[in-house]
Structures are given as C-alpha cells and as structure tokens.
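Presented below is the structure to which this report refers.
Note that one protein chain is taken out, while the other chains of the complex remain in position.
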Amino acid sequence: MKRAGFANPWLPILLLVPQLTIIAVFFYWPAAHAIQSSFFLQDPFGFGSTFVGLENYADLLGNKEYLKVAGFTVVFTLLVTFLSLGLALLLAVKADNVIRGAKTYRTLLMWVYAVAPPVAGFIGILMFDQSTGPLTAFFQSLGWDFKLGVVYSDTAFAMVTVSVWKQVPVNFIFFLSGLHSIPVAVREAALIDNRSASGRFWDVTFPLLAPTGFFLLITNITYALFDTFGVIDTLVKGEPGNNPMNLVYKVYVDGFRGNDLGGSSAQSVILMVLVLALTVFQFRLVERRIHYT
Amino acid sequence: MASVILNNLKKTYPNGFQAVHGADFTIRDGEFIVLVGPSGCGKSTLLRMIAGLEDISEGTLSIDGQVVNTIDPADRDIAMVFQNYALYPHMSVAKNMAYGLKNRKISKAEIEKLVARAAQVLNLTEMLDRKPSQLSGGQRQRVAMGRAIVRNPKLFLFDEPLSNLDAKLRGQMRIEIRRLQRELGVTSVYVTHDQVEAMTMADRIVVLNGGRIEQIGTPAEIYHRPASTFVASFMGAPPMNLLAATAAENGAVSLGQDIQVAAGADLAAGRKVTFGLRPEDVALVAEGGIPFDVQIVEELGANRLLHGQVAAQPFTVSVPKDNPATTGRNQLLVRPETVHLFADGVGARI
Partner (left out) sequence: MMTDTLTETPTLVQPKAPLLRWRVITDHAVLIVGALFMLMPLVLVFTTASLPDAEIVKHGLQLRIGDQLDDNFTKAMFETSGFTDANSGLVMLKNSMILGVGFAVGKIVLGMMAAYALVYFRLRFALFAFWVIFTTLLLPLEVRILPSYEVIQGLGLMNTYTGLIVPLIASATATFFFRQFFRSVPEELVEAARIDGAGPLKFFIDILVPLSRTMIAAMFIIMFVYGWNQYLWPTMITTDEGMFTLVRGIKQITQVLEGTNLPEYGRANLLAIIAVLPPVAIVVFFQSWFVKGLTDSDK
C-alpha cells in the first residue's frame, strides 16, 4: 500500500467486489467441488453418490493405465521443456550476435507465439500425414516408416515436435530480453579476459541468464502440462484410443467422456497438488535466486 | 610494457558517422597518456579501438612493434578498467580477478599468489569472497583496478574509471592509480573529460575535439602553449579569456577603439586575431592599466574571481584571497609574455 493511501471506506470494497465474486464463483467453488467429489463415487445412473474416502486415489495409483499416462507426462514434459529451452537459447544467442537483420529475425522467430495450440496441432496433422505429409515423406526417405496415430512413439514424436515449435518463441523472447539486460561492458570485459567465444558464453553469459532460465523452466513445465492440451487433442483427432496422452488430457477424457466424475476429480486434485508444489518450488527459487544487481 | 603506435587511425561507425578523423601519435614505453576532450569527441572510441572492442576503419595500430588491427582483444595483452567497472556480478572478488589469468593457462597456485598480492595492494583482502553487489562503489572500483593489475599486461586502458565516485574518493584514487602505474611501469591510456585529472595524472595529454586531435603535449605545454583556442578554453579553470582583437603597430594588439595592449607579436597591422589571457596571469593596478568593469565577484576561498568586461567583451580575472578589489571600474596590467594570440577563424596559435 502507498504511504499516502486514500481512506475512503467503501470505494475499495466496491472496486474489489467484481473480481472477488468471479473468483469465488468460478474458482473457489469449482476447486472445492473438485476436492469434495474426489472422495465420492458417482452412481453410474446419476442417482447420487457415496462417500468412499481415499478409494478414488488408491484406484488411480494402482491403475496401470494411469501410471502409464503419468510416465508419459513426465517424459513429454522433460522433452518439451529442455528441447524448447535449448533451441530458444541457441537462437536468442545468435540473434543477439548479429547486427544486420536483427529485428527481422526477432519478428520471424517470435510470431508463432500467437498461433493457437490446436491450430499448431492441425498443422502437425498435415505435416505428419501418413500418406502425404512432407515430414513423413522425409522420414521415409531416411528409412523410418513414420505412422502418426498408429505407432505410439511416432505420435509422441509428433506431439513433442509440435509442442516445441509452439513454445520456442516465448522462450526466445525471454532469453533475448535476458541477454539484452546483461551490461555491454561486462561482455566486453569478458572479451578481454577470454579469447574463446564458447568459454565466454559458459563462464559469463550463461550464469547471468540463469535467473531467466529458472523462471522459464517453471513456465515451460506448466506449459507442457496444461497448455499442450490443444496440440494433443488435435493430433489424436479427438480419438485417444491407444495414443499417448498427458495427465490433463486424461482428466478430460475420463471426466467428460467416461463420466467417471470421482476418478477424474481425484486426478484434478493430484494435478493441483503438483502445480502447488511447482509454485512453492518457484517461490523458493525466486527467494534464493541470486540478484546480481 | 610496450610502446603503442597509432598510425592515422580512423573510425567510421556503421551508420556512416565518422567519430575519429585520423589519430597519429606514439605512446612511449611506460608512459601515462590521458585522452581528454568534451563529451562525444571520440575518446572512448579511440580507446576502444586500441582495446580491440571496435574495429579500426583505417590506419594501423601497433602494440610493442606488432600490428594488432585484426587481433582479438584477448590476444592483445591489455587490461581495461571500465566506467561502470563491468565486474562479473556472479563471481566473487577473487574470481573476478582470477578470471583473466585462468584463461591464460596460469597455474592455480600462481593465480592465488597474484590475486592475494593485488588484493593486498588495493586493500581488498577482507573482501575476496564477496560478490560485487556486496561492495561499495569505491570498493568495486578497486576490484576493477585489481582485475587489471593482476594480469600485469602490456597496456592499461582506463575509460573514465573515476567518474562514478564522489569528489573526495576521486582525488584519492587519482593518486593511487598514478602510484600503481609508476610502480608497475605499465604503459597506460586514460580517458577522462575532467581536466584536473588530465593535468595531474598525465605524462602527456592528448586533447581531442570532434574526432580530431587538437594538441599533444605535457600538461605544462598544454597549459602554457595551447595550440588552439579550443585547447586554451578547454584546459584551465576558469578558462582562458578570449577576446576579438586586431593587430596594431609595434607588436601591440588593439582590443577596441582606444585600448591597445603590448603583445610582443610581429603581425601585419590590421590583421584580425583572437587575444587570449589566463585569468590568473593578469594583475590589478591602481592606474595606467586597461579598464576592466567588474560586475560580479565570486569568493572561492583561496582566491576570488572577478567577472566583468574588457572592451565590451566578457572577461574574468582571478586574484588572491587578500585582494580587496570590488565591483566597478578597475585597471588591468597585462604582461606581454603571458599573452596568447590565435589566428582568427581557425583558432590556431600564432
């Protein structure tokens, strides 16, 4: 609060009410509801429900299918996070080096930020199409009989590729802005101290980008967990079948399609705990994060 | 330790702006050279060309008898102290100083010894484990110095290293830097826009203006025989009085209708010149001098500044603190040997 804040008693309440109402109705109520119904078993015919305690959770943890999805989620998240961070860092460093055309490169490398995930998925379908996709043709010329939607690992490959394509721009923007915030003189000092460009990168640039990197790490994990829903749903053409999927997609499939409200709610709660843990981890990092200035 | 030869160095930036129009001089082994000039005159550009941080557009630069135009900064064996110190924020003081040595494949034990010695010289021993963010401005400045001296390079380059310090600390560090440089005997190029720093520290001063060298010389030469009106007015505080004048008979110049001053010059009568006189080179006399109308008196403690007019042109005189002169009509005595004459227009010394 500002030192010279206004003392008006009712105006701030009036200002807060719309936000608080919406949050109460569309955030707290559903979140509480999810937690509550995770302890109940929904009658299949819609005649009420019975309290089952932690049974829904126990079922999940014993469910091979669920564990497989969880396993895939971990692999998928790690791949998407590290590939898109790595690619974006490479491009940002190069874009920061060049003088000619720097602005054009920046534009060309960031615009995909605005492409919706399902549209990215749709483009993926065309690129990886079994009979006519240009990438499929390319893989076949390398002797890889790529089959989107048929071979589990091939579909997963397409999911990772499309998700990375979609995520590189955000990371690129943040890395580039991180690079810009490194004082020019510090880099010049390094130029005098170290003749090797890669040495300068790892000794000076990379550590100074670490704060941006930590921030992006969390952002990317969240992206891979939640925002890739559109990519996955489009790539599997709404037919999960035997295809790979992540935890959020399974919440949707079980709850919305399979009508297993209790199980789906338990899954939601598990995800909530996961996100909370991530956030706490992030705040810890931010707290301890080296503020260089 | 090395000599540096600048052979007609020119710099044109990619946007077409020419920042340096041919710098041509030699820096002797162990010499302390100060580049001075107003903001934007190309001091940093020239220094950064020597460092290898800017490409040289034209001309050759050699350090220690080797043309280094295309040599990377790291291979020129130089050390540089930046205006904002440019310390590595994620490294401790010790690591900051050791970094350049480490990359030059010097043994760990040797590095430790060198860092410890530099830290001792600069009074940084207590702070070796701190990060730059945990240091005061003056301490950071010393770390930047330490990073330069541990390397014992051929050449020190300084770009306004003291401009972020308060006046008192600046005075101390000025002496400190000069002492260290003498001890180590490392050839140095020092950029500043502060003429006091230039006068007190330099073996020789290079005065730059608009990308051109106006004069190179020892502080005494610069002060006593400024090569142009620019140098005359830039070096010295308060600056030299410059008046429009016309050459008269018998080596005198006339400042106005009926004011003639003996200047010991041998010029064709009627030639237009600029007449220069340092405020501290004139004396007030009771009578027989040229008229000086004082309008404002500034008390500086050790001396007093009288601001007024001579021949309807602004003029300043500096007198000792015990001189009782006040506003109103005064008389000035000009000694011919203290008069500087410059050609009208270009401003070159006559």
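Letters are used for the chains, namely A and B, taken in the order the chains are written, and counting of residues starts over at 1 for each.
The criterion applied here is as follows: a residue touches a chain if its C-beta (ideal position, glycine included) is under 8 Å from a C-beta of that chain, and two chains touch if they have at least 3 such contacts.
Remember, predicted model here, so these are calculated numbers, not experimental data.
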* Which residue from A:A95, A:V186, A:A224 or A:M245 sits in contact with the chain not drawn here? -> A:A95
* Determine which one of A:P18, A:G48, A:G62 or A:G143 touches the chain that has been left out. => A:P18
* For the full complex, which residue in B:N8, B:Q66, B:Q295 or B:T327 touches the chain that was left out? -> B:Q66
* Structure fact -> Hidden partner sits against chain A at residues 1-8, 11-13, 15-16, 18-20, 22-23, 25-27, 29-31, 33-34, 37, 87, 90-91, 94-95, 97-98, 101, 105-119, 121-123, 125-127, 129, 131-134, 165, 168-170, 173-174, 177, 197, 212, 215, 222, 226, 229-230, 233-234, 237-238, 248, 251-252, 255-256, 261, 264-265, 268, 271-272, 275-276, 279, 286
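As a working rule, only the chains that are shown with their structure count from here on.
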* Structure fact -> Note: chain B sits from chain A at a C-alpha centroid distance in Å of 57
* What residues on chain B touch chain A, complex-wise? -> 14, 51-53, 72-75, 78-80, 82-90, 99-100, 103, 131, 133, 147
* **chain A residues within the chain B interface of the complex** => 99, 183, 185-186, 188-196, 199, 203-204, 207-208, 210, 290-293
